[in-house]
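Here the complex is missing a single protein chain, while all its other protein chains stay put.
Then we have chain A:
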Amino acid sequence: MMVNIITIMQKYSAFSLARNALSGHRNWPLAWRSPPLKDRYDVVVIGAGGHGLATAYYLAKEFGITDVAVLERGWLGGGNIARNTVTIRSNYMRDESIPFYVKSVAMYEGLTRELNFNMMHSKRTMVDVVQTWPKLRELRRRQLVMDIYGSTYEQITTEEMRRRIPALTGGGPEARLPIICGMVHTDAGVNRHDAVAWGYARAADAMGVEIHQQIVVQSLVRGADGAIDGVETSRGTVRAGKVVVAVSGHTTTLTETAGLRLPLRTMNLTAFVSEPVQPLVDVIVNCPDSGFYFSQSDKGEMVIGGAPDMGQSFRRDIKQHVFEDTVTAMLSLFPSFKKLKLMRQWGGHLDIAHDASPIMDQTEVPGLFVTAGWWGGYKAIPAGGLTLAHLVAKGEPHPLMDSFTLDRFRHLDFVMEAGTTTAR
């Protein structure tokens, strides 16, 4: 008889820190196990990123489904959860979208306690720097819808914005795009992406979920009845009656192996980080008209992102002209940043749906679930995991996500968020 030894998760606390200090920090238990791969599970989740790990966690916690394997081709939390700018916000446009993101922001705020893992959550407000009238009209329209669902958006004057962000010295009356005003989203914040991945992994593991790294899923396997039967991997066939595809940019690469056609395109989005400097900006700054956004990390680095690369791309690096365009835009509003040295740069590939809203559904292959089209999916991880676990466990969409199924394309009933993200 095979016995599964489930580790008792050691609680992280000041007490455990002190106790482990006495033994020179040599006796900390591993945060998660590395068990041998079985050939069958109830549920296989492809992708140990934010959405995959959160889904596994909520499957175990909320629905008691613990015979779950999370398969990851690289290392845990090394995909897009490590390749974003950790911005958590709920300023969307549509009635269908906002309640979902409001829920996700609220879940993030309680995640440190829920997972007993310090998320270093910093609810620091986002300020949009508005430089064109069409953008202002669009943001006011968002504000009216956001008011309904308890998200926050407030217009402030340019003077007030410059007071709050002293480094914002560009965009004056002589500029090509003079600043018109600011919009303030007080619910926005940042946290630590590694903690999100590791916290979910550790908590899911403690409930019996298995996390397997460095296993490449090559194709999806369908049974004789057409339903999903498992996955073909670099370590052999793994059978499961339910398979979840949570792989971001490679969604179509995998779903094509089951004969599906999904309305997704894969694109490359990049970010980069400056050297650490003294505290200078204490809010998230978003400049949609100029095409960049940034926040200052707790370490002091400026974490900077821009517009996506044009065209489809499965690359994880940054194109020189995308980088130069972003820096040029940033220096037009923050000229003092010219002295900053840039330290690191990276890219991620993510898929965007036809209407720029996410897709979460059981596909026409019974038992095969996809979560995809997460443009800025970092903010959606807690609620995305919870609602996907609900869908997998019950076979019905969670009420917060029932507008985001594939049926909306069949009925041409889009949830049009194009234009409210950096997507062009």
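The rule is simple: a residue touches a chain if its C-beta (ideal position, glycine included) is under 8 Å from a C-beta of that chain, and two chains touch if they have at least 3 such contacts; residues count from 1.
In this section, contacts and distances are computed from a predicted model.
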Key: From "Pyruvate dehydrogenase E1 component beta subunit", "Nitrogenase iron-molybdenum cofactor biosynthesis protein NifE", "Sarcosine oxidase subunit delta" or "ABC transporter ATP-binding protein", the hidden chain's UniProt protein name   = "Sarcosine oxidase subunit delta"
Request  = Could you tell which one of A:87, A:104, A:151 or A:266 touches the chain left off the display?
outcome  = A:266
Task = Just name the one of A:25, A:176 or A:410 that touches the chain not displayed here.
result = A:410
Message = Under the stated touch rule, tell me which residues of chain A contact the chain that is not displayed.
response = 250, 252-253, 261-266, 310-315, 319-321, 325, 351, 354, 409-410, 412
